[in-house]
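Every protein chain but one is kept in place in this view of the complex.
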Amino acid sequence: MRIARVIGSIVSTVKADALTGAKLLVVAPLDETHAVEPYVAVDTVGAGRGEVVLVATGGAARMVERHTAHAPVDATIVAIVDRLETDGWVNYVKD
Amino acid sequence: MRIARVIGSIVSTVKADALTGAKLLVVAPLDETHAVEPYVAVDTVGAGRGEVVLVATGGAARMVERHTAHAPVDATIVAIVDRLETDGWVNYVKD
Amino acid sequence: MRIARVIGSIVSTVKADALTGAKLLVVAPLDETHAVEPYVAVDTVGAGRGEVVLVATGGAARMVERHTAHAPVDATIVAIVDRLETDGWVNYVKD
Amino acid sequence: MRIARVIGSIVSTVKADALTGAKLLVVAPLDETHAVEPYVAVDTVGAGRGEVVLVATGGAARMVERHTAHAPVDATIVAIVDRLETDGWVNYVKD
Partner (left out) sequence: MRIARVIGSIVSTVKADALTGAKLLVVAPLDETHAVEPYVAVDTVGAGRGEVVLVATGGAARMVERHTAHAPVDATIVAIVDRLETDGWVNYVKD
């Protein structure tokens, strides 16, 4: 799963029927030194602006039944990160 | 889903049967600083030139029944963006 | 679908049974400024050297029944481009 | 499968139900010269910090029945590497 930060939101009125009611958030890689552009993920866990999250991509994004099964969704927020630790350092702790 | 802008169109007469009647648009990342090349997506929402859209990729691109199921399609425009806001700034508002 | 140009061909005698008889072409991105390496796609539309084509990738590559279903194929040429137009300019017209 | 090193861990209390009990590890490419950001994989083989592992991605990540089938998982650690040898050199041997 990708590690990302919620940086914004999208409003769309003309869209595929299966996306009606979906909460669409803009997320970006936590590590900005890598060349991955921001993208849009469906939120299924109540993530808020600025929070660090895990994003399931591809077919995995359609494995959360209520929100995404059979919908044209390729990225879904599936976890809110409380604490991220790498190489012995705590990189992030949720407020 | 990827955030992209509709920048052009494709005409093709020799193609897979399942693509007959599909509207093929050329889209490019909104953020041009990232190294993603333009690509072609099937339009299912009536998107027009210059508009910002969301593109579902991979298997998600075949989840819009009428247009894309069982077709050799790996990118589908599934939403027209009215408003995109990131980091407290409004980056884009549809005319 | 990716926009690519047919730049070469592959000969292979030892290969998966399901690839027997498949026409394997080498394709490369039309826009050479992007860092995507050439790759091999199964041709299903009679594409020729130098032509610009659309390539379906991932599961979409196995949606052309006769040639690719149940075969270990992740890239299939599904259209020959007659005309490509972006940002109001005609970038390519087939001879 | 991707070659990666286990570099950290994630704690998350709010997450998709299917991820309950999953051990989430942060992994990064072994070769740091390539522009791939760290990501999170579900561990199914008891991998430890600093070990080199193989990560199955995409649909392959959901092929380990007990841990990942039907879960929103797109990356799974499926092997611990004992020895990695390339171009006649031993690049890595597990302690």
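The letters A, B, C and D name the chains in turn, as written, and every chain counts its residues from 1.
Heads up, the rule we're going with is that a contact is a pair of C-beta atoms (placed from the backbone, for glycine too) under 8 Å apart; a residue touches a chain by one contact, two chains touch by 3 or more.
From a predicted model like this one, the values you see are computed outputs, not experimental measurements.
For the chain excluded from display, the touched partners among the shown chains of the whole complex are C, D.
Those residues of chain D that touch the chain absent from the view are 1-3, 29-31, 34-36, 44-46, 54, 56-61, 63-64, 76, 78-87, 91.
Where chain C meets the omitted chain, the residues involved are 7-16, 18-19, 24, 26, 28, 35-41, 58-59, 61-62, 70-75.
Methods note: only the chains that are shown with their structure count from here on.
Chain centres here are Cα means. That of chain A falls 32 Å from that of chain C.
In this assembly, the C-alpha centroid of chain A lies 20 Å from the C-alpha centroid of chain D. Not a single residue in chain C touches at least two other chains.
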